[in-house]
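These notes are about the structure you will find just below.
Here the complex is missing one protein chain, while the rest keep their positions.
The chains carry the letters A, B and C, assigned in the order they are written, with residues numbered from 1 in each.
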Amino acid sequence: MRSVWGTLSGVVMVLSLVGAAYAQSDAHSSSGANAAVAREKAIDDLVTAYHVLYHEGIVDAFGHITVRDPANPSHYLMAKSVQPPFVTRADIVELDADSNPVSKDAGHVPLERFIHGEIYRLRPDVNSVVHSHAAAVLPFTVAKDAPLRAICHTCGFLGAGAPLFEIREYAGDGSNMLVQNKALGAALAKTLGQNKVVLMRGHGFTAAGGSVKEAVYNAINTVLDAKVEMDALRLGNVTYLSDAEAAAVSKTHNASLDFSWEVWAKRASGELR
Amino acid sequence: MRSVWGTLSGVVMVLSLVGAAYAQSDAHSSSGANAAVAREKAIDDLVTAYHVLYHEGIVDAFGHITVRDPANPSHYLMAKSVQPPFVTRADIVELDADSNPVSKDAGHVPLERFIHGEIYRLRPDVNSVVHSHAAAVLPFTVAKDAPLRAICHTCGFLGAGAPLFEIREYAGDGSNMLVQNKALGAALAKTLGQNKVVLMRGHGFTAAGGSVKEAVYNAINTVLDAKVEMDALRLGNVTYLSDAEAAAVSKTHNASLDFSWEVWAKRASGELR
Amino acid sequence: MRSVWGTLSGVVMVLSLVGAAYAQSDAHSSSGANAAVAREKAIDDLVTAYHVLYHEGIVDAFGHITVRDPANPSHYLMAKSVQPPFVTRADIVELDADSNPVSKDAGHVPLERFIHGEIYRLRPDVNSVVHSHAAAVLPFTVAKDAPLRAICHTCGFLGAGAPLFEIREYAGDGSNMLVQNKALGAALAKTLGQNKVVLMRGHGFTAAGGSVKEAVYNAINTVLDAKVEMDALRLGNVTYLSDAEAAAVSKTHNASLDFSWEVWAKRASGELR
Partner (left out) sequence: MRSVWGTLSGVVMVLSLVGAAYAQSDAHSSSGANAAVAREKAIDDLVTAYHVLYHEGIVDAFGHITVRDPANPSHYLMAKSVQPPFVTRADIVELDADSNPVSKDAGHVPLERFIHGEIYRLRPDVNSVVHSHAAAVLPFTVAKDAPLRAICHTCGFLGAGAPLFEIREYAGDGSNMLVQNKALGAALAKTLGQNKVVLMRGHGFTAAGGSVKEAVYNAINTVLDAKVEMDALRLGNVTYLSDAEAAAVSKTHNASLDFSWEVWAKRASGELR
């Protein structure tokens, strides 16, 4: 993949689109220079996250990740309509609280950006959101009687389970199943509630986190949990994590996100096989 | 794979076999220069499609894809008997409405070309056909009580399901299971009916589309649907897409075929890991 | 893999061990110069086959393939105790009808060579034998009520099924499960009977063929059949190939072995991804 984006990685660039957006929203920013630095770092992580999610099989041509704008917390940053493996810093655009691009030159932005915008609105603790169609999770989105629950110690963030969003209840029985407007985004966010992951029937899932690295961790481990639970259920009765265990392991893992991130990032860049 | 065909890719070549065939069929062509341009483009896509289908695990040494000839819509274009990863523009030959090679110098052509020819005859809306033996779909071709149905939002093209072609009904109980003549091709096309995919018992499946990119999309996502449904059925009762949902998501996805295609093509060429 | 053996591939070498063995057995040879040419070709195919079987996941550090010696049909050729990916022409040794190395300098030879020797003794139609521990087949070797049968059209060679060799019946209940002497080899060969594949309980399987390419084809497609049948049985009742279909598709596929072989060989050499 390095050949595609390698020449840009690690280079601090002046991004015209995001830069312009930032200038406009500067007045709303509470932290000035620090926020600008945090913003640059968030964009770095976001670009790497697109590559990581692609390389780990969480997204393919479709799927996306966003980060709450450190310089303007009611806004968020997202790649415009580019496939995840091709995303560069130049593709990152700023969206406002209603998921409208701040810049008129932003180009095409993903149809389902409302997933992100509405979760940021309802959940001030969430700073990053991943949306994925990973095949391993899909069976749990269509099964009527098999909830996805935390089954292993890297998946405590799932707690007592992930709620299921049935779009038919909000868009009727003939929709294109996409969360492509504010009302559907708000319904999804409400279904998510105080959880970290929401399943979307026949479509995929959305994972939230306190940072880009945590959202990526939660997305990757949601797929792992689904694979393990799928096989475990075949063997008969199983023991899930207790609520207290789920909380305790989450705390431990959140303290070591950089450890996994370094491996994922180096695999995505090709530095590590 | 690049080492095998890389030196030819992107080069506009004068292809003697196809060129000769085109000259012969020119009188039947309705659109002259435009059709010739469309034909060159169709051949480009077709060669890339062979590589994509190999790289995505849809075909291996066997399996094929064809495209209706833009310059002569009763004819179609196909690689002669070459394994998919090795196909170049020089391997593309023209077949007539009865699946006979137009050029006497075409060399060996696939035994099962009648699958393609007879679908083009019956289905004017179909402009490209993929035939695959992908292992993930085979269980659904031999299971007596588990139909393959649209279970996720990238698989709306499956609609209410894919009919099953039981070759014993047409070739008896001791055939070599290949669709190797017009009568069997016609029976298969009739079983396909107005659907996009037909399952072939113990053999594989055939997917149709309005373009090369759509046929490739449908083939790749048929395999995805089979994998997801296989796992979902283990979990108990499942919710499939409604007919209206299937139609709506198909429309959405057909509008974004280039998005997936670019990722597949770059993976096949080695430009993207 | 190329770095390991690439410098040797395609080079016609004078092999001291095999050469010496060949000189000794020359008197028994019926066809002189032609047999010598056939022998060179068989050794070429055999070395490629070790690499193909490794690359396709049929063997790993353990597992082997042999070929009946064209210059002395009661003998056979095999790599000495070297892991499959590292085999070169220099590792090929000749074994006599009792599976003893013809040359005293042959070095270590595989413990389970008797699998091969005893099948050649009983089955004059067999010219190549593969022994594999592939994980996908193992479940069918330990399941008491689920026979492996031909379920798809590339697996006709399985016919009505593969018999199961239970070594406890011959070596008692505390053996090391290896076919490491003539008596066990003969028992295995008798269990194989007139079939192409024999399952070995908790151990693996052995596939026979009329040529190196056919034996490799049968081994690779035994693994495919096991994967497909495993999933198909989950879906309920299934339709297997009829005996007549199995025979007919086998005939067709044996006519096109080179087609698959070229893809496998180029994947093993790294020429094709």
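Note that contacts are C-beta pairs under 8 Å (C-beta built on N, C-alpha and C of every residue); 3 or more make two chains touch, one makes a residue touch a chain.
All values reported here derive from a predicted model rather than from experimental measurement.
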Visible contact partners (per top-of-document touch definition) of the missing chain: A, C
Check the options C:P85, C:G161 or C:G210 and report the residue that touches the missing chain. C:P85
Quick one: which of C:A90, C:L122 or C:M177 touches the chain that's been left out? C:M177
Please identify, in ascending order, the residues of chain C that touch the omitted chain? 1, 3-4, 55, 60-62, 81, 83, 85, 133, 135-136, 138-140, 142-146, 168, 173-178, 201-203, 230, 233-234, 270
Chain A residues touching the omitted chain (full complex): 151-154, 224, 227-228, 231-232, 234-242, 244-245, 247-249, 251-252, 259-260, 262-263, 266, 271-273
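We adopt the following convention: only the chains that are shown with their structure count from here on.
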Can the chain contact pattern be summarised as a line, a ring, a star, a complete graph, or none of these (other)? line
How many degrees of rotation map chain A onto its copy chain B on CA atoms, rounded to the nearest 5? 90
Can you check how far apart chain A and chain C are, centre to centre, with Cα atoms defining each centre and the answer in Å? 49
Expressed in whole Å, how far the mean CA point of chain B lies from that of chain C is 34
Residue numbers in chain A touching 2 or more other chains? none
